[in-house]
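Of the protein chains in this complex, all but one are displayed in their positions.
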Amino acid sequence: MAKGRVRFYSDRCKACELCIKFCPKGALGLDKKNINALGYHPATVVDPERCTGCGTCALMCPDLVIEVERE
Amino acid sequence: MKVVAKRPESLYYKKFHYCPGCTHGIIHRIIAECIDEMELREKTIGVCPVGCGVLAYEYFNCDMLEAAHGRAPAIATGIKRMLQDNFVFTYQGDGDLASIGMAEIVHASARGENITVIFINNTIYGMTGGQMAPTTLIGQVTTTSPYGRRPELTGYPIRMAELLATNEGSAYICRTSVHNPAHVLKTKKAIKKAIQTQMEKKGFSMVEILSTCPTNWGMNPIEALERVEREMIPYFPLGEFKVKE
Partner (left out) sequence: MEKVLMKGNEALAEGALRAGCKAYFGYPITPSSEIAEYMARKLPDSDGVFLQAESEIAAINMVYGAASTGARVMTASSGPGISLKQEGISYIAEAELPCLIINISRGGPGLGGIQPAQSDYFQATRGGGHGDYHVMVLAPASVQEMMDFAIEGFELADKYRIPVMIMAEGTLGQMMEPIILREPVTKFYDKPWATTGCKGRKPNVITTLHLPPEELEQRNKHLKNKYDEIKSKEKRAEAFMVEDAELVLVAFGLMSRVAKKAVIEARKNGIKAGLIRPITLWPFPDQHIIEAAETAKIFVSLEINMGQMVEDIKLALNGRAKADFYGRIGVIPNPEEITKVVFGIAEREGL
């Protein structure tokens, strides 16, 4: 069971991939099936079970895309 | 579940105009988090630069002013002298602070002006399209140093933190980086310390933050962060250069 929950406000994402790069659990990736209004494939959780709610993704996100909760 | 990370109250939820992966957004957020955590939003007056940060007043949810190029420390001086108990900060880039605004920043520091300066050093003029900055590294290619910066023509990059640390009026001078999570946290700590310095009326405080400009460096955002560590930190060492007790 995942200890954390991340929420992506995808409309703000510019696909810089900093969250993906720094996620220590490799839980994030780009959503290649969707394109947001800014024209990017937004970042998303690809493996929610791995999320520990550490908040590193939100820490490195330059665009206030991510909210994180932890148990 | 408890919330670990969310938008700070001191920022509006407006989308930033910055390029993908530009670290301005990270720095805006941690400044706002510090203001929130220190409960200063209603006492804060920020002064924006000319450069990519020119529109920062559209993002910060507090009283804000927009300055002429390089003049933010003088404007902040005028504000702070009238409102000595408020928190007054400037947000400036390397062209703004270390080139056209050199006189204003040096004298604000020399006077021990009780303001806090957040200095974004990304070794290039971003807003105008990638021209050479006073902090551009030797050999760095920009649109006005197309063959790489050559010291015999344009001299050497300026180390602002070291320079201002020599001023007696400087109370807290620090250089940090935001190229990975650990350094983002260190930067936040430094900003908090700078704010504390001002609120305790100790004098001038500045946090120089090594930042990226993926677009004008011609790199993707991750390569840009790697460049900070590989090329910038060796020339612009991190650390505290002045801490007045």
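Order of writing sets the chain letters: A and B. Residues in each chain are counted from 1.
To be clear about the criterion, a residue touches a chain if its C-beta (ideal position, glycine included) is under 8 Å from a C-beta of that chain, and two chains touch if they have at least 3 such contacts.
If you're wondering where the values come from, they're calculated on a predicted model, not measured in any experiment.
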For the chain not shown, touching visible partners are B
Touch with the omitted chain, as defined above, among B:Asn61, B:Gln92, B:Thr142 or B:Asn180: B:Asn61
From the list B:Ile75, B:Leu137, B:Cys174 or B:Ala194, which touches the chain that is not on show? B:Ile75
Can you name the residues of chain B that touch the chain not displayed here? 41-45, 47-48, 54-55, 57, 60-68, 71, 74-83, 86, 103-104, 106-107
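FYI, only the chains that are shown with their structure count from here on.
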Whole-Å gap separating chain A and chain B, where each centre is the average of the chain's CA atoms: 26
Using the touch definition up top, name the residues of chain B that touch chain A in the complex. 1-7, 11, 13, 15-16, 18-26, 29, 180-181, 184-185, 214, 220-222, 225
Note: in the complex, chain A contacts chain B through residues 4-5, 12, 14-18, 21-22, 38, 40, 53-56, 58-64, 66-71
